[in-house]
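Every protein chain but one is kept in place in this view of the complex.
Per-chain residue numbering starts at 1, and chain names A and B are given in the order in which the chains are listed.
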Amino acid sequence: MKVDEALILNLEKLARLSLEADERVRLSADLEEILQMVAKLEELNLEGVEPLRHMSPVKHQVRQDKEEAHLTIEEALQNAPKYDKPFFTVPKVIKR
Amino acid sequence: MFPRIFSSSLLKFASMHQEFEAVIGLEVHIQTNSKTKAFCGDSTAFGASPNAQVSAVSLAHPGTLPRINKRHVEQATLLGLSLGCTIQPITYFDRKHYFYADLPKGFQTTQDGSPICIGGTFEFMHNEKVHSIRIHHIHMEEDAGKSLHEGEQPFSQIDLNRAGVPLLEMVTEPDFRSAEEVHDFIHALRLHVQYLAISDGNMEEGSLRCDCNISVRPHGQETLNNRCEIKNVNSARFARQAINYEIQRQSKIMREGGMVDQETREFSASTGKTTLLRSKEDAHDYRYFPEPDLPPLHMSPGDIKQLETLVPELPLAKMSRFLELGIEEKDARLLVGNKSASDEFDAYLTSDREHTPRAIAKFWINQLMPQQKERSIPEGRALQKRVREYLNLLDGGKVNRSAANQKLWPVAFDSNLSLESVAKEIGILRDGSEALDLDSLVKDLIVQNPVEAEKLRRGKKGLISFFMGQVMRATGGKAEPQKVSEAIKKAIDQK
Partner (left out) sequence: MALKGTTCVERTRIALANAEQHRDRNAFVELFAEEALQRAQVLDKKKSEGGSLGALFGVIVSIKDVIAYQGHSLTACSKILDGFRSVYSATVVERLLEADAIIIGRTNCDEFAMGSDNRTSIYGPVKNAIGNNKIPGGSSGGAAVSVQVGACDVAVASDTGGSVRQPAGLCGVVGFKPTYGTISRHGLIAYGSSFDQIGLLGYDLSQLEMVFEVIKGRDDHDATLIDTPDHTPFATDEPPRIGLMQNALEHKSLDPHIKESIQKLTGDLQSNGASVETFAFEFLDYVIPTYYVLASAEASSNLSRYDGVRYGYRAEEAESLDDMYRKTRTVGFGDEVKRRILLGTFVLSYGYYDQYFGKAQQVRRLIRDELQVQLDRYDYLILPMSPSVAWGIDEVKSPVELYLADIYSVLANLAGLPAMSLPLWTNKSGMPYGLQILGAPFQEKKLLFHAREIMSSHEKR
């Protein structure tokens, strides 16, 4: 699997990263090497094998529809890099 | 399915007016009325101060884990059972990834690979007929928070109270052919969820929102053309507007020989138009995978059976029952359209064997429901008792029907006294002495109007109303017309 620029740019976009040019070259090469290692999985015949989706043997774990403690607005905002009480704030999203 | 219903001649007829046929499918998001969020114990109450209904879980603080709300599962199952869906014995949740400021985890917890309900149909009234659309599936998921972009400040504000609120998403097959059908469907679905008591169906508060998938094609074409998805339409009226606009837009492109681009659009209520949100190239890659923090749900046949008993009588069934009871169709429709009023009506019906359902329905529509709209009045037993007392009072002839409806019923719940006492207090009660007075009053009138009395005696029946009017004027409308007319006849014959 070749990790070309289009692929790495798409992954950066999906993961919300913007790599520096040299970083991009380096990580692309790493990724390519990792995928080469991962390609080993192709050797196995997996026909009819059900994917293992959940590791816990627990089935049907639900909670009652009961209210639990909330954070105060102060607690909710205390870790926020930016806020305008009682809101978190982010750079303005321009609506069309 | 569709082309078979309409004969080819009908199709030709239709095409004379409209060259294209619309094919519409919906994804409806129903906000349920559970007390807490889908995956944590935050309140879901509407209207709290921003960010007052959040916890470490809904803020996606590091190390927090989701837990499934039992009520959410029950509501999904109930909705599925009410529409004949197959409830899946094992289902699980998936993560749907995208970045947005009001999506704290960076993914929405939803069901992509294994929705809890599959198949089923939704029946509703459209153009006076029962209309049926197929359901593809119903799944459970959570809502996102709210981003506010208004105002002068150079930033957007984020309120996460709604983040994690339980939703049920119903995905229909592309069975709709017009905006009107969609409009009627949304209203019917709203009533349906109110009947199931799983959602208030309140569109102003965003309890019902839908994404509409629309494509158009020449009549008779079997295959589907490119479709557009209109996001987040939050009322039946807007859905109708948005779809009609979109049908026109796409038809125009086709008429001019173009191809409709597959894309996501949004509807603006102020312009009534849809605009491009993102093109196919910009479509999200959601990278779904099974949520490892939530074990699969296992629904046993026993659980399902138990929930089946909780499916109430649904609007269409109630409608036909009311019609069988002899209730006038327009009254029946009004009753069925109001879940709580029709429940009260049904409860009363079982306790009253003396009056006809038709008459009681009339009373409900004309007297009770308008009053309920204006003020809060007692429910249940207290209501039934007062209604019974009132109808009996009318039957007894002790009050004039229209006077009572105008003056007595509106104050029926203001006092603990008997309605008869209230009637007396406000001066509309007839007693025995009044009956005697009626005879002497009529005699007096005959003496005062000899010419008219003579004509009446000779057979000019129209003059009864002359005397009737005189009596009414003298009694201030309190007299019972039936009794007055009897008294007049008696007095004329005695002469």
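In this section, a contact is a pair of C-beta atoms (placed from the backbone, for glycine too) under 8 Å apart; a residue touches a chain by one contact, two chains touch by 3 or more.
All values reported here derive from a predicted model rather than from experimental measurement.
Participant: Would you mind listing the shown chains in contact with the chain that isn't displayed?
Facilitator: A, B
Participant: One chain is left out of this view; which of B:Lys35, B:His61, B:Arg321 or B:Lys443 touches it in the full complex?
Facilitator: B:His61
Participant: Just name the one of A:Ala6, A:Ala21 or A:Met37 that touches the chain not displayed here.
Facilitator: Spelled out, the listed residue whose C-beta touches the missing chain is A:Met37.
Participant: If I consider the whole complex, including the chain that's not displayed, which of B:Val73, B:Ile87, B:Ile133 or B:Ile158 touches that chain?
Facilitator: Once the missing chain is taken into account, the touching residue is B:Ile158.
Participant: Out of B:Gly201, B:Pro295, B:Pro315 or B:Pro357, which touches the unshown chain?
Facilitator: B:Pro295
Participant: What does the interface between chain B and the hidden chain look like in terms of residue numbers?
Facilitator: 56, 59-68, 95, 97, 99-101, 104-107, 156, 158, 160, 285, 287-289, 292-295
Participant: List the chain A residues touching the unshown chain?
Facilitator: So the residues of chain A touching the unseen chain are 7-8, 10-12, 14-19, 23, 27, 30-31, 33-35, 37-42, 44, 46, 49-58, 61, 63, 71, 75, 78-82, 88, 90-94.
Here is the rule we use: only the chains that are shown with their structure count from here on.
Participant: Using mean C-alpha positions as chain centres, tell me how far chain A is from chain B in Å, no decimals.
Facilitator: Here chain A and chain B have centroids separated by 41 Å.
Participant: Mind listing the chain B positions that touch chain A in their complex?
Facilitator: Listed in rising order, the residues are 34-36, 40-43, 49-56, 59, 61, 67-73, 92, 97, 99, 101, 147-149, 153-160, 266, 275, 277, 285, 287, 290, 292, 294-299.
Participant: Report the residues of chain A in contact with chain B in the complex, numbered from low to high.
Facilitator: So the residues of chain A touching chain B come out as 14, 16, 53-56, 58-73, 76-77, 79, 82, 84, 86-96.
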